[in-house]
Each structure stands twice: as structure tokens, then as C-alpha cells.
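I have placed the structure first, in the form of C-alpha cells, so that the comments after it can refer back to it.
Of the protein chains in this complex, one is absent; all others appear in place.
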Amino acid sequence: MAKMTMIQALNQAMGLAMAENPKVMVLGEDVGRDGGVFRATEGLYERFGAERVVDTPLAESSIIGSAVGLAIGGMRPIAEIQFLGFIYETMDQIETQASRMRFRSQSRYHVPLVIRSPYGGGVRTPEIHSDSLEALFVHTPGIKVVTPSTPYDAKGLLLAAIQDPDPVLFMEPIPLYRAMREEVPDNWYEIPLGKAQIRNPGEDITIIAWGPMVPVAEACAKQATREQISAEVIDLRTLSPLDEETVITSVEKTGRAVIVHEAVGTGGLGGEVTAIIQEHAFLSLQAPILRVTGYDTPYPVSSVEDLWRPDVARVLEAVHRSIHY
Amino acid sequence: MAKMTMIQALNQAMGLAMAENPKVMVLGEDVGRDGGVFRATEGLYERFGAERVVDTPLAESSIIGSAVGLAIGGMRPIAEIQFLGFIYETMDQIETQASRMRFRSQSRYHVPLVIRSPYGGGVRTPEIHSDSLEALFVHTPGIKVVTPSTPYDAKGLLLAAIQDPDPVLFMEPIPLYRAMREEVPDNWYEIPLGKAQIRNPGEDITIIAWGPMVPVAEACAKQATREQISAEVIDLRTLSPLDEETVITSVEKTGRAVIVHEAVGTGGLGGEVTAIIQEHAFLSLQAPILRVTGYDTPYPVSSVEDLWRPDVARVLEAVHRSIHY
Amino acid sequence: MNPETEFPLRRVIDEEGQLVGDRSDVSDDQLKQFYTWLVTLRTLDQKAWNMQRQGRIGTYAPWSGQEAAQIGVAAALRSDDWICPSYRDWPALIYAGVPMYYVLLHSMGHPAAGYMPEDMSVLPVQIVVGGQILHATGLAWASKLQGQDRIAVALFGDGASSQGDFHEALNLASVMKVPAIFVVQNNQWAISVPVYRQMNTPTIAQRALAYNIEGIRVDGNDVIAVYQTFRDLQKRVREGSGPALVETVTYRLGAHTTADDPTRYRTPEDDARQSHGDPITRLRHYLETEHIMENSDFERIDHEAQVTVDDAVKKAEAYPLEPAATTIFDHVYGTLTPPLKRQRDQFSQRLIEGGDSSRG
Partner (left out) sequence: MNPETEFPLRRVIDEEGQLVGDRSDVSDDQLKQFYTWLVTLRTLDQKAWNMQRQGRIGTYAPWSGQEAAQIGVAAALRSDDWICPSYRDWPALIYAGVPMYYVLLHSMGHPAAGYMPEDMSVLPVQIVVGGQILHATGLAWASKLQGQDRIAVALFGDGASSQGDFHEALNLASVMKVPAIFVVQNNQWAISVPVYRQMNTPTIAQRALAYNIEGIRVDGNDVIAVYQTFRDLQKRVREGSGPALVETVTYRLGAHTTADDPTRYRTPEDDARQSHGDPITRLRHYLETEHIMENSDFERIDHEAQVTVDDAVKKAEAYPLEPAATTIFDHVYGTLTPPLKRQRDQFSQRLIEGGDSSRG
């Protein structure tokens, strides 16, 4: 057991999976000799060789499309899309191919494929590099969507994703890659997909977040304590399938909910979570469910991004609005 | 003024726009000599010639990507994606290019581009041809999303879309192409984008629908009348930007809402509409807002599709659940 | 670079069925078998067309004219080779072993049509034009990585070769040197768009030059030429020569699908000029001229084809739908998620109660 960052935990998970199963391979842009632009695959090329850690040509559709073939053909590919904003290039292969092969073939074939992709802002990347696009994939049957917020979860969720028989989009929050270190066991462990985690128990209001917004939600909860507001913070961890139960149970208890995500607000996953809560916990609700999200503009240039991303102040403001409704 | 089907109204709109403005052109697969697989562009090739009604190679990304260039270069392209399910092939050009060029260039450039695309099920098309994907685009800043449910609206909305300075995704419900005829003026008229329409006023519950589900909602309202339930039916018509005001005002009056869409439920636009209503009409709500949608599976093969699509019975059931909550 | 000479059209029998090449390494029996299949598949195609007109099946994509281009490929493959087909490639699949009734089930919109036989390595037919090309690259790559000697074959049309995925698939296959064969069936049309409006080159085979892979152009209406080409090619590819692109030049004699009306965009003269000889009459002429088969053989084959096809129709029409409807929930993920379980229950309940499916 050692203290490590999320990027180290992810790297360790891939190393373990490749050592355990010779079918596991990694492919993507710059994942080989370079070790990935964020170093997620560092050392794997040296350990497992160029056949299993493959620098592909710069063509995202070919990364996913060939990975579909690799997976059906017996391999367990882990494909990297260098930044989530470039996943649009491969949407067809994800949506109509990877996610539907099981359905189309009546489970004659299935596609055990993990698509890893960094996302999230606040680190001054160029255009398109920060976009949060989870909503597009949560709306797609046949693919699971996972995003960790801690090193420990990152490793356990990635190993579970690699073991999953179906495609999993594994979204890695760039701002959390190196934001903290925590104890991560060296051995193999899995965190089941589809289970949210209560990161901070509370009584007065539920704050629901995922990925890069979890620390913001936690910081907000801490600040709220000073005002005698007890906020329960839920990290969804798996966005599809959603852990409805944990969310509903919490809001039934608190009667109030704020959802925080970095993605553009309109059409974001916040709407779905809102709809689920109000359908199942209607009579418990003391106030409208509020969303704190990115604005309805493209993710802006870096000089503006901090003003654009939800921050503690905005979440706290929503908490107040809810409490004082 | 003549009675016409939606497909005729669309055809007339394009003909008018091309006659009016020599910069307007049509491009896509089979839009020329064939007149489009649904005949939407019938006769335009003969009237306006092969330079302005262009059969492109079979490559969706090139249709939209080149249309971005055409639009910036002074033309007013109307691009057809033969079926909405194939729009994934061109997602990058729509999402990071067409929709962002204005933002990226600080309005130095803008992209007056209409993307027409048929969608919606019930007509026994092969796989991928029926998918309703509006949620993906409503989540995208910089593009508008429109879908008519009547011949009259189709023409007026399409002309407004063609006049719009920004990209508009114009989704045409296949099952309504020839489902009804109505009086459509021969002249130029526009229906402003961003305005919903109350298709049936009512007092007890609001049913919100768009595109192919509008007739289902209307039929349900009619059936509800027999049970002394007065349902207000709203056709959103423009999905982005959403006409929040019309929706909220209605639910403030009725206190109940059912949202009907054909797209997969989870992550669909129903969540967004729910979130808006409950945020702004919280105190008016007598019951949870309910959604009647496609199931969380890919759109199924044709022998199963009628069971999969929301129908009057399912909407009515939701109305009952809401009323008797 | 002159494409016509760099990529000459390979041909063994010409449009009149005259021998213009070497067929010494293809036996008479093999030819008889090809002929039988050509006729059987043509019979099936016509039957299916009629069934659609009678409302017994749904949208259907006829393949008349392209039987040879597909049989010649399938005949050269091993049973464990991967085939990545499109919607018009049932002849290849059927020849390779997929039961005939599958294609009818497919057009009936039956879910079972996607479950390819377990003893074959065939992907479900692809609806997204070009979507399967990359799968062949990946499957061939998987084969190579696992030290198997299976190859992967993608079948697709001229239209598909305009898609970006075509480029990405061939480039990646070439870089990774995987055992994949990319077969573009140039049937001269992508729905209503003739090939010369899709591209500005006289051949599709010449695109091989962009990837430094082998490129071949073969007369797709000449079953012998197609077969010989693939028999030799699959061996090279299997042995590690790298991927190849083959253009089979053929013609879509009929409509694009039952929903299409080709008279809107092409004339009988177009057809006559471009179709370069129906593959069946061609081979028949040759077999007659060489006295390999005689009239009674042809009649017998016609008759047996009818019987075979009728049997397939019976199987398809007798195929049970239930409980298939409910299974849509079972094939989204390996295990039912909680929301899907709930939805499955509601769905079944409605089926039992006999849901109203009126649409106003």
C-alpha cells in the first residue's frame, strides 16, 4: 500500500490487468513510448512491448473501430482517446457499433472494451480539451459510463471496467489526476460499476456530483457546516447505469438536492438526475432541485474558464437558495 | 393555398428559398436526380440545376464539413443527412466546427447552415434509421434544434431556419411526412424559432411532446376528454432554445405534466424539461412530472418497434398516474 | 500512373462466356457448384422481392447481378475466417453457411437474424455504410496478436469507400500489417449516385497506392476470376503479406432496396452499358459451350433452387417471434441493469395485458 495520485493508480491498474491477462492491451495516440500525454500509460510499453501497448495513427475512429474488432476477436482492448473533446471523431463507432453489437447480434457477440479519456477543465488546456460530454453517452444504451474522483476509486473502477463484458467509457478528470494522493492497495480490487458513494453524510441537503466536481461539492459541504447546514455529498461514480437508489434514499432523508456538474447545463445529466429524484421522492421535496453547471456556451478559452466552471461559491449559493426556499 | 403533406410543404419551402436567394443550395446523398429518398427535394434538381442541388459522395462528415466552408464562403447550404442515425459520422464537424465557429472567431465568422434529417420510427425502417437523437444536440451550444409536427409548421419553421444566421438542425419526423394534409399557404412565411405551440388548451394536466409524438399526445388528450380530464398539449417545435415560458405557464395552471418523447428515456430531453418545470413551477406541482419515452435499449428491429414506441395507452396511463397521485 | 494498366481488370470468361483467361486450376465440379449457387441465390432474391411486394417481409436490398462477386469471395475463405458484411452481402454469407431463412428473418425485422450461427465467424450485417471496415482491421489484428492464422474480410460497396472510416481502416491495417482483405463491391451505384459522381478516379483499386498495399481489380461478374483471385490472395494474406484491397467490378441490376425506384435516376441504357454481362448467363454460356453441363442439368438446378428457396421461406415464416420481443432488454448489457429490469417487467406486463398500440 502506498500513497499515490490518481494517474499513478490508473497506471497501476492497467499494469496489473496486463500482467494478469495477456489479452489485455492498450492502444491510442502517444500511449506507447511517450507513456501518454498525462503519463497514464507510463512504463507499460517497456513492460509489455509494442504489440500490447500500441501507438496508433492519429485517427480516433480507427482506434475505436479496430478495438471493436479486437474485442470481438478475443482481445481486451483499453483504448485511449487523448481528450474527450475528440471523441466526436469516433461517435459512430461508439454509438452504432461498440454499444450495439451485443444488441444487434442478440449477444452472439459482445464488446469488452474500455475507452479511457481525460476530460474536465481548470488546467488551461487549449480549445476542445476540457469539454465534459458524459450526457451524450449516458443517453446511449449498451455502453456504461464511469468517472472516478479519487485515486482509490480510480483503480478499483478501472479494474471493474476492464473485467466488464461490455463497453465502458471511463472518463478521467484531468484536474484530479494529480490533485491529491491517497493510500491505494497494491493488489487487485474492484469497485462495482453502478454504485454511487456517499462521501459525506448529512441531513439537510443532498449535493450530487461526479468527477471533477466532487471536491467542489465536498468543499461546499465543509463550508456549509460552518453555517450549521449539514450537507450529504454523493459521488455518483458510475453515470450509467445510475445508482438511483442511493440518490433517492438520500433526498428522501434531506428533502433537498443540488446537482453539480461541469458540463453545459442545458441537456446535461443534471436534468436526468432531477427527473429521477422528483419522480421518486416527490413528497419528500422541500424545495426545487437545483443545478449548478457550466453555462450554455462552449467551454471558453483559458482566461475565462475559472469564471465558467462551477465553484464553491456558486454551489453554496444554490444550497442557500434551496434551504431558504 | 393548397392542402399538402409535410414532405410537400418542406419541398415547397426549399423551392421558395432557392428561388428567392441564389446562394441557397442543397447538398446530400441522393438529393439530386433521385429527389431524396423521401422525395423532400423532388424537382429541385430539375429547377435549379446540378450546381445548386448536389449529390455528394457517401460521406456525411464531408457533407457537413464542406457545408461549413460553403457557409463561411458566402453560400447558404441546406445539407441533408439521409437519416438522423447516420449523423454520428459527422458529429465532430457539427459539434466542434459548425456549432463553434462563431464562438471561436468571436463572431468574425458564422455558419448559416441548415441540416435537415429524417428521424422517428414506426415505419419499419432498418436498424439505425429510426433513432431520435435530439438530446445530443440540445446539449450543444451554438446549434439550434427544430422539429415540426405539421405541414404548416414544417414550412414556416424551415424557412425561418434557412434565414437564421446560425446552424440549425432540422429534424423531420418520418412517420409524419405523409400522415396528414393541411392547408399551407403558397407564399413565404416564417414561424419564429424558439416558440412552442399550445395545440390543445386544457386545465388539468399538461402533455409536452414534439415531432412524431405530438399526434400521440393529441390523441391521448382526446381520449382523456371522455374521462373528463382536460389535457393541454404543447408542441415544443423548437427544442433548442427551449420555450421555457410556454411550458412553465401551462404547468403553473395545470399543476401536472407528462412529457412524451420517442427517444431513449435515460438522458433524453425529458429530463431537461422536467428540471426546468420543477425549478420554476415547484409550488404549483400536484404530482411528479412523468416521462413516457422509448425504453433504455437501442431502437429495436421492426417486428418489435410498435411495442417500443410510446403510444396512446402508455401516455394515458401516465396521465392517470399523475391525476390520481 | 495509369490506373487502367496498373490495375487491369482480371477476367477469365468474358461477357459472352468466352474463355479469355486460364481456368485450368478450377475444376468442372467447382464450376457446377458455382452455377448451382448462382441460380439458387438469384431465385432467392427474386422470391424475396416478391414477398416484399406481397407484404410478407419488410424492406429488402436485392443483390441480383452481384452473386458471382460474392460467391467467388466466400468460396475462397476458410470456415473460421472472419466475414464483416453489409446488408447486401447475404449471398456471401449463405454460401459460407448462414441458413437462407436468415435473410428473410432479417427483412421481417426479426431480432434472431442478428444471431449468426455459432460455428461461423460472421458479424451481423451492417447497416451503417462503411461501419464494418474497421472491424475487419481489428479482427485481423486480433488474429495476428493471438498467433491464429484466420484472416478477416470486409465486404462493402463503392459508396462506402468514400467514408472516412475506409481510409482509417486501410491505413491502420497497413501500418499494423494485419491479415485483412477489403473487398469493395463496385456495383456502380450508391443508391442513385453513379460511381463517377462519387469519385474522380477510373478505379477504386488504385486507392491501394495510398497505403502501399496490394490492390486488385477483378471482373465481379466472372465468378471464376473472382474465385481465383481470392483463392490466391487469401493464401498470401494468411501467410503475412499484409492487407489487400480488391475491387470487384459488378452491377446492381435491380433497385437499391424495395423502397427505391431506380427509374428516377437511371435508364435501361445505363444498365445495358454498365452491367457487363449477367454473371449467370455468362457462366451458363461457358458451361454450354464447353459441354460441361447440358439443358437437363440447368433445368434440374432451376427446379432444385425453387425447392431450396421454398423451404427457406417456410422456415422463416414459421419462425416464432415470441418471446423475442421481451428479449430486447436482455441484450443491452451482459446483465440487466436495475432500470432495464424494471422496464422489462413493465413491458412484459403490457404484452400480457395486450397493450393498445393505436397512434391516433
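Residue numbering begins at 1 within each chain, and the chains themselves are lettered A, B and C in the order written.
Just so it is clear, a contact is a pair of C-beta atoms (placed from the backbone, for glycine too) under 8 Å apart; a residue touches a chain by one contact, two chains touch by 3 or more.
All of these numbers come straight from a predicted model, not from anything done at the bench.
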| item | value |
| --- | --- |
| Displayed chains contacted by the hidden chain, counting the whole assembly | A, B, C |
| Residue of A:E127, A:E252 or A:E279 touching the missing chain in the full complex | A:E127 |
| Candidates C:Q18, C:N50, C:S79 or C:T201 - the one touching the absent chain | C:T201 |
| Among B:L16, B:V37, B:V53 or B:M75, residue touching the chain not depicted | B:M75 |
| Contact set of chain B toward the excluded chain (per top definition) | 25, 51-52, 54, 56-57, 59, 61-62, 65-75, 92-93, 96-97, 101-110, 141-142, 144, 164-166, 194, 241-242, 244-245 |
| Footprint left on chain A by the chain that the document does not show | 29-30, 32-35, 37, 55-59, 61-62, 85-86, 89, 122, 124-129, 175, 215-216, 218-220, 222, 266, 295-298, 300-308, 311-314 |
| Hidden partner interface residues of chain C, rising order | 1, 3, 6, 162-168, 171, 174-175, 177, 197-202, 206-207, 209-213 |
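Here is the rule we use: only the chains that are shown with their structure count from here on.
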| item | value |
| --- | --- |
| Most distant chain from chain A, judged by the mean position of its C-alpha atoms | C |
| Distance between the centres, which are taken as Cα means, of chain B and chain A, whole angstrom | 30 |
| Whole-Å gap between the CA centroids of chain A and chain C | 40 |
| Per-residue overlap in chain C, given as positions that touch at least 2 other chains | 111, 128, 164, 328, 331-332, 337, 339-340 |
| Touching two or more other chains - residues of chain A | 92, 96, 103-104, 141-142, 242 |
